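Below is one structure. I have some questions about it.
So, chain A:
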Amino acid sequence: MVKVKNLYKRFGKVEVLKGINLELTGGKVSAILGPNGSGKTTLIKAVLGLVIPTSGEILVKGENVRKSWSYRKYIGYMPQIAVFPENLTLKELINMLIDIRKEGYNPNIKEEIVNGFKLEKYMDKKLKTLSGGTKQKVSALITFMFDPEIYFLDEPTVGLDPISSSFLKDKIREQVERGRLVVLTSHIMSEVEEIADDIVFLLEGQIYVQGKVEEIIQQAGERNLERAIAKLMEKSYNA
Partner candidate 1 sequence: MKRLFLLLFLLYTAGLEAKTITVCPDCPINSIKKALEQAEDGDTILIKKGLYREGNILVKKSVKLIGEGYPVIDGEKKHEVITVKANGVLVKGLVIQNSGKSDIEDIAGIKFFRTKNCRIEDCILKNNFWGIYFAASKNGIIKNNKVIGPAKLSYLKSAFGTQIETNFGNGIHLWHCKDMLVEGNHVKNHRDGIYFEFVKNSTIINNLSEENLRYGLHFMFSHRDNYINNTFRKNGAGVAVMYTKYVYMANNRFEYNWGAASYGILLKEIYDSYMFHNVFYKNTTGIFADNTNRTIIEENDFIENGWAVRIWANSQNNLFKHNNFIANTFNVVTNSFQNPNTYTENYWSDYKGFDLNRDGYGDVPYRPVSLFGYFTENYPQSIILTRSFFIYVLDLTERIFPMLIPSKLVDEKPLMRKYEWSK
Partner candidate 2 sequence: MIKTQILKKILPLLVAPVVFLIGFTACEKAVQPVPINYGQDECEYCRMKITDPRYGSELLLKTGKAYKFDSIECLAAYYLKNKNNPNIHSLWVPDFLTKKFIPAETAVYLHSKDLPSPMGLNISAFKSKEELEKVRQKYGGEVLNWEQVLQLVKKEWLEKEGQKTDHHHHHHHKDMNM
Partner candidate 3 sequence: MLKLLKYEFYNMFRNKWILFYFLFFLILTSSLFYFTKEPAKVVATLLQMVILVVPLISLILGTIFMYDSRNFIELLLSQPINRKSIYFAKYLGATVSLSAGFLLGVLLPYLFFLRQIEGSAEYFLYASLIVSGVFMTFIFTAFAFLIATFFEDRVKGFGASILVWLYFTLIYDGIILFIIIYFQQYPLEKPVLVLSMLNPVDIARIFVILQLDISALLGYTGTIFKKFFDTWLGMATSFGVMVVWTVLPLTLGLWKFKKKDF
């Protein structure tokens, strides 16, 4: 569903992405991992069109993303930190997004998530009054309610209580079973291990290791993903 060909991105003097080639297909949760500054977020933002690549090509469902914006109707994006217009109410925000997006909006999913996160009581509250966790829930809601084919989730469970966190993870798995593609980043390796199928490990703007979760743990000869990743990173530091 998402194809990245020879992608380069430079911010001023710093080259953040150095020739990324990647193909992600539906029915899987792919986790993009890597140390800080390795280019995870930049890669996701490039696919979303938030960052404009220096060179290379990105195809989403066969459509080149450069100069196009309509392909984003296939994508749901949950940013790391959710910030909303502070003077709108939650209801207005939802209506606004439905207004401008329409396509794929599924009221059933919306209901399900509103109930799951217990968001009903915030509907008429101004967004600036919401707590960080609640904002995160809102962010998930507006991502899932459009039932997109591709999900980009940047640290989706940060700030969520265990109940909400499990609920969200269930939802993620549910999407994958429906053949959707979920791309996520996370610092919680146990979480990645729990829900991800594939891992793309980025290092200094390049793909260092890529593969299934179990394979990577096996290759590293470690007990779990966290240790496997730690080993990978250590190796790279010494290299």
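Candidates were picked such that all candidates are chains of the complex that A comes from, given by their letters.
Everything that follows uses one rule, which is that a contact is a pair of C-beta atoms (placed from the backbone, for glycine too) under 8 Å apart; a residue touches a chain by one contact, two chains touch by 3 or more; residues count from 1.
Just so it is clear, the model here is predicted, and its values are computed rather than measured.
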Single touching candidate for chain A, where 1, 2 or 3 all sit in one complex: 3
Residues of chain A defined as touching candidate 3 within the complex: 11, 45, 48-52, 69-73, 75, 77, 79, 81-88, 92, 96-97, 99-101, 103, 126, 152
